[in-house]
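Complex shown without one protein chain; remaining protein chains in place.
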Amino acid sequence: MNTAIIGASGYAGEETVRLLSRHPRLRLTAVTSRQNKGKTLGSVVGGLTRYRDLQFEDLSPAEVASRAELFVLAVPHGVAAEYAVPLREAGKLVVDLSADFRIHDPAVYAEFYGHPHAAPAYLPQAVYALPELHAEAIKKSDLLASPGCYPTSILLALAPALQAGWLDLETIAITSLSGVTGAGKKAEIPLLFGEIGESLRAYSLPKHRHLSEIEQEIALLAGKPVQVSFVPHLVPINRGILTTITARLMDRNLAPAAAQAAYEAFYRDKPFVRVLDQATLPEVKNVARTNFAEIALRIDPRTGRLILISAIDNLVKGTAGQAIQAINLRLGYPEEEGLL
Amino acid sequence: MNTAIIGASGYAGEETVRLLSRHPRLRLTAVTSRQNKGKTLGSVVGGLTRYRDLQFEDLSPAEVASRAELFVLAVPHGVAAEYAVPLREAGKLVVDLSADFRIHDPAVYAEFYGHPHAAPAYLPQAVYALPELHAEAIKKSDLLASPGCYPTSILLALAPALQAGWLDLETIAITSLSGVTGAGKKAEIPLLFGEIGESLRAYSLPKHRHLSEIEQEIALLAGKPVQVSFVPHLVPINRGILTTITARLMDRNLAPAAAQAAYEAFYRDKPFVRVLDQATLPEVKNVARTNFAEIALRIDPRTGRLILISAIDNLVKGTAGQAIQAINLRLGYPEEEGLL
Amino acid sequence: MNTAIIGASGYAGEETVRLLSRHPRLRLTAVTSRQNKGKTLGSVVGGLTRYRDLQFEDLSPAEVASRAELFVLAVPHGVAAEYAVPLREAGKLVVDLSADFRIHDPAVYAEFYGHPHAAPAYLPQAVYALPELHAEAIKKSDLLASPGCYPTSILLALAPALQAGWLDLETIAITSLSGVTGAGKKAEIPLLFGEIGESLRAYSLPKHRHLSEIEQEIALLAGKPVQVSFVPHLVPINRGILTTITARLMDRNLAPAAAQAAYEAFYRDKPFVRVLDQATLPEVKNVARTNFAEIALRIDPRTGRLILISAIDNLVKGTAGQAIQAINLRLGYPEEEGLL
Partner (left out) sequence: MNTAIIGASGYAGEETVRLLSRHPRLRLTAVTSRQNKGKTLGSVVGGLTRYRDLQFEDLSPAEVASRAELFVLAVPHGVAAEYAVPLREAGKLVVDLSADFRIHDPAVYAEFYGHPHAAPAYLPQAVYALPELHAEAIKKSDLLASPGCYPTSILLALAPALQAGWLDLETIAITSLSGVTGAGKKAEIPLLFGEIGESLRAYSLPKHRHLSEIEQEIALLAGKPVQVSFVPHLVPINRGILTTITARLMDRNLAPAAAQAAYEAFYRDKPFVRVLDQATLPEVKNVARTNFAEIALRIDPRTGRLILISAIDNLVKGTAGQAIQAINLRLGYPEEEGLL
């Protein structure tokens, strides 16, 4: 299927290009970028072996519509809606890597993103495209809102416990550590190597935008509204997210073996989630540059808390790989096609 | 004052050497090391400008006692007690960087360290030498138990809030990120650059040994026993700890300005703690290789939680610098002597 | 074809496992390791998706011979010969990642490795398995000596210039920067993150062992013996080598366009070498975790020198990937099978 990437020169777009270059059923036919117009993909995206000579173009939504059947939007929120609407009108399959169609309630979008939603009429047809939670809906939608990287690492870790009703929902405390590509390919002083190397910092406290989708999905899993504490950190690695979550157990006598078995059962048929055993903890290096997530759980008998740890690659399972996984589901391809 | 370092070739010992080489009132007269016996300090501790020709010796407690008046023990717990007892018997001033004399209750020591305490009779004379909390006791003790690096970063962040009684003590959730020197200079595969670089991981779940001293001191501040959740992480930097703590406020209407003012008041006369304003967050690079701690607090109105962030250098404020600071207090020197 | 890896728990062995897990025609049937005997591959090699349950065994050469037709030796030099001889006697195809069969002259081996060669009678059947230089010989040999990582980065950069006779052979000065996995997965203090992070150093001066194979191959290309200057460095990255070579041109009026064209022609049919244009320089990030090499050349009109820069991944093109590439050639598979 002919595929175009809108905004292919940021980290998310580049990674989508890399993954598409290995996908046997998707053919990249157009890449757009204002700043790189006229350059070849190979001169901008390092290490490509295919599509090196494809040229960046600067195309309007109307112009690009004829170039493909499937469109991956790798542009900032706000801009994504400007492409999604005409492309959906033209009957195209749209996968949006931005936040524009992740939030079902436009009021929540406005609260967290600071401006009214540009196309609220399109929200009902959008699906929050986390394949491990919403596979059936993904198969039927033409507007796939690919989740954020932090939410992916958090929701995969929490889902089984939430669905099982184990947690005191008022006590969920989340900490995430993110590699620097998660902040985007922006020419900003705080993202320089000289500012990040040998340093650590938290940021966006106390209300990171991703809380909007995190809490939306937690509420769906828990069956009622929940507000959680979330502290994101920037750490000196290129890629990867490690998330640590603690929450008090409703039943502090929950047996570790039972909890472990429940997690393994929840993810039994999910090809990209590895539930680690009680002797092993996730490490970013074991998921880096793959579409896999690693999850481990521990019960702390002293505090009666469940401890959840997850690791993903922020640009693959957190962004571009997850989008391909959803596309595979939507198009009826094997879920792992092009991702192993 | 003549000073000896027992075990001067690990990271903690090396950093003590570096700091002593700049201290105008302490003179390094002996350094011991089994493995480096006969080598010069300069050939083992990079970048020294003073004491380069001092030789490592392999001395028993009895032999070393005559070499100095002040002894810094930079050996593993268990071994430290073997030196501390005879040195105290000889009337020497002992500063122990290990955990051996930090825990007042030998039963707690045995629970967390897995063996009975070697010298419980000496615990009553030991002081938990965190200068910001126990300056008066430090001035009167000859057995100073210098705090661990994680506990320092945690207790400095929590102390004002605990003392003010702001926190729901059941809800304290702590996450710490540590540079790799915190794990010691040990020839172990998991500490290789090839295993740590571009990776992240949590470890020692759910019951890290430092919880023993963390909870001892929290209980003293809070006035009752408390159990907290603590998740330590290893991150690819050489030096530094960033700690993030969240806890529910008893009064969720606590005003940020009042909380800020209380923290500033608590640390007004503490030369090594910087309480940052409401627009700034701690960064490891701002405290690295210094004895300073940076602390910031935020109130999350959505969850009614207090968020505390602190940054220290694990080998200076977290180990060797803090020991010098306590020595300065004990000997009546200016608290900042040799540390600026 | 059934394949066994001897010594599969070092970095070279691990990377061979990873590559074999994606190769459609090679089936991994045995992995040996003394220290990991009884453990599963998945518990030792992070991020595997296939062969996770294969167990490490501790097998003698005689025992392992029946387990496969193809053997990859990922053990230290000296040990490799102990396996290669009986396996060759048993008629097996052997690919050795160590230095044991790279040097044609046993006297040179003894000079550089400090002990007599263990099996000089087998040297005549061994091929220095650098596919870009020796493809035809590789196709006919059953004892493939896979090149070292430094030599690969150096020889690929030098070969066209040497073959064309451009260089004053007395003036070749080589500098290489290597990621830390190049030093192996050894529990040694100098390889700790705390010793490598935020530091740089040269080592093995002036006579690194790899000079033996570098100079052997340079002599073959140049048609006469040559001695070169080689300074290897350790830099804080996990993977990758960047090599810089300068040498005086015999004809300082050699035109950049002619030199560029000659390099492009030399590598026209070599799928894993990318000759970059005169506006682009190699970067490790563009070859990391791939079997590709990037090469650029510049002529310095001021000094009349040719400057060559190359980048490879030390564990893929420098070790395991190159071995797979040679196996593909030997077995008549497409050269790129399993490597894209």
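To keep things simple, chains are lettered A, B and C as they appear, and every chain counts its residues starting from 1.
Please note the rule applied: contacts are C-beta pairs under 8 Å (C-beta built on N, C-alpha and C of every residue); 3 or more make two chains touch, one makes a residue touch a chain.
As the structure is a prediction and not an experimental result, all values here were calculated from the model.
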item	value
Touching the absent chain when the full complex is considered, from A:Ile172, A:Ile196 or A:Leu339	A:Ile196
Residue among A:Glu136, A:Glu188, A:Asp251 or A:Asp277 touching the omitted chain	A:Glu188
Residue of C:Ile6, C:Leu26, C:Leu167 or C:Val235 in touch with the missing chain, whole complex considered	C:Val235
Touching residue (missing chain; options B:Ile241, B:Ala259 or B:Ala288)	B:Ala288
Chain not shown, touching residues in chain A	11, 180-181, 185-189, 191-198, 236-238
Interface residues of chain B (partner: the chain not displayed)	22, 43, 46-47, 49, 197-198, 280, 283, 285-290, 292, 340
Residue ranges of chain C at the interface with the undisplayed chain	170-171, 173, 175, 177, 195, 197-203, 205-207, 227-229, 231, 233, 235-240, 242, 244, 246, 248, 281-285, 288, 298-303, 305, 307, 309, 311
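Please note the rule applied: only the chains that are shown with their structure count from here on.
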item	value
Intersection of the contact lists for chain A and chain C	B
Identifier of the chain whose CA centre is least distant from the whole-structure CA centre	A
Chain separated most widely from chain C, comparing mean CA positions	B
Centre-of-Cα separation between chain C and chain A, whole angstrom	37
Euclidean distance of C-alpha centroids - chain B vs chain C, Å	46
Sequence positions of chain A contacting 2 or more other chains	197-198, 283, 285, 288
